[in-house]
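This report refers to the structure that appears directly beneath it.
The block that comes next holds chain A.
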Amino acid sequence: MYGRVSLFVTCLVDQLFPNVGLAVADVLERLGYQVEFRPQQTCCGQPAFNSGYREEAQAVAEHFIRVFRDADFIVVPSGSCTSMITHHFFELFPAGSDLREEVEYLAPRVWEFSKFLLEVAKVEDVGARFEGVVTYHDSCHALRELGIREGPRRLLAKVRGLTLREMSIAEECCGFGGTFSIKFPEVSAGMARTKIESILKTGASTIVSIDSSCLMQLQGVIARMGVPLETKHLAEILASR
Partner candidate 1 sequence: MNGRDALLAEVRQALGRQKGQAPPPPPPPRIVIPELSLPQRLALFRSRLEELGGKVLEVPTLAAARQAVAELLDGPAVASNSLVLAKAGIPSLPRVVSGLRDAAALREACRNAAYGITSADFALAETGTLVLMASAQEDRLVSLLPPVHIAVVPVSRLLSGLDELYNRKAKPAEETSAMILITGPSRSADIEMILVRGVHGPRLVQVIFVDEDVE
Partner candidate 2 sequence: MIISAERKQSIERAVADPKLQLAVYSATARLKQKRVEAVSPAELPDYQQLRECAHQLKKHALENLDYYLEQFEANVLAHGGKVIFAQTGKQVGEFIATLAKQRGVSLLVKSKSMTTEEIHLNEALEREKLEAVETDLGEYILQLAHERPFHIVAPAVHKTRHDVADILSQKLGVQREEVPEHQAMIARRTLREKFLAAGIGISGANFLVADSGAVVLVENEGNARLCVSAPPIHVAVAGIEKIIPRAQDLPVFLKLLARSGTGQRLTVYTSFLSGPRRAAEVDGPSEFYVVLMNNGRTKLLADSSKRESLFCIRCGACLNACPVYRKIGGHNYPWAYSGPIGAIITPQYQGLSQDPWLPYASSLCGACAEVCPVKIDIPRILLELRHEVTREERRQGKNGLERFAFRAYSWVMRKPKLYAAAGRAAALGARLPGMLSLGPARLWASQRETPKPAAASFRQLWRQRQAGRLP
């Protein structure tokens, strides 16, 4: 009744957090969407782009465009990867370049998962239940490049059994930053520790985000610190009943 959405699960979810991708599919299907996964998909090119390897990023971006050029809705469980496509593809393919028109056509069809729920599916309550106290981590690219701030919180507010407690520095970076995390490991982990210390003060037991990369960073430092916190992607919360 609603039409088709194509998942771009991101390489990180594909390889490390497949449950996040499945949760996205579950939520969308419950809402009546027909969900497809195009197995030719790989990565958006962001790791290379952010490291300064534009030619390499461009080649990966071209592959992305070829895979998804005819999709109506492309849903992505990541603010960062969404922003790579909807914002930075324009830098990779400046006005006058061969694929510019394709990028202009494609970019508005690419949706970060929570934004898709609220603005396309127009739902706040997806019928989820999750018992627990959670805190929401604003991932930087979602927040500052896509303007996603209230949306995920509105979705969480409708989850039965869930209590949302804000940390004081929800909008500060977790320190991941792609290759930054291995170029400056001490700085990167120090940023995560600052964040986790703020989270511990909320009394929440679960950190929710819309980016698995932030959660991977936070989970890694949480495990090293040995503190009682778990991380969950928003889709996993919304898929639970």
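One rule holds in what follows: contacts are C-beta pairs under 8 Å (C-beta built on N, C-alpha and C of every residue); 3 or more make two chains touch, one makes a residue touch a chain; residues count from 1.
Here is how the candidates were picked: all candidates are chains of the complex that A comes from, given by their letters.
Not measured: the values here are computed from a predicted model.
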Chain A in this complex - touching candidate among 1 or 2: 2
Residue ranges of chain A touching candidate 2 (in the complex, touch as defined): 9, 11, 13-19, 21-22, 25, 37, 39-43, 45, 47-57, 59-60, 62-63, 88, 91, 140-141, 143-145, 171-173, 175-192, 194, 216-217, 219-221, 223-224
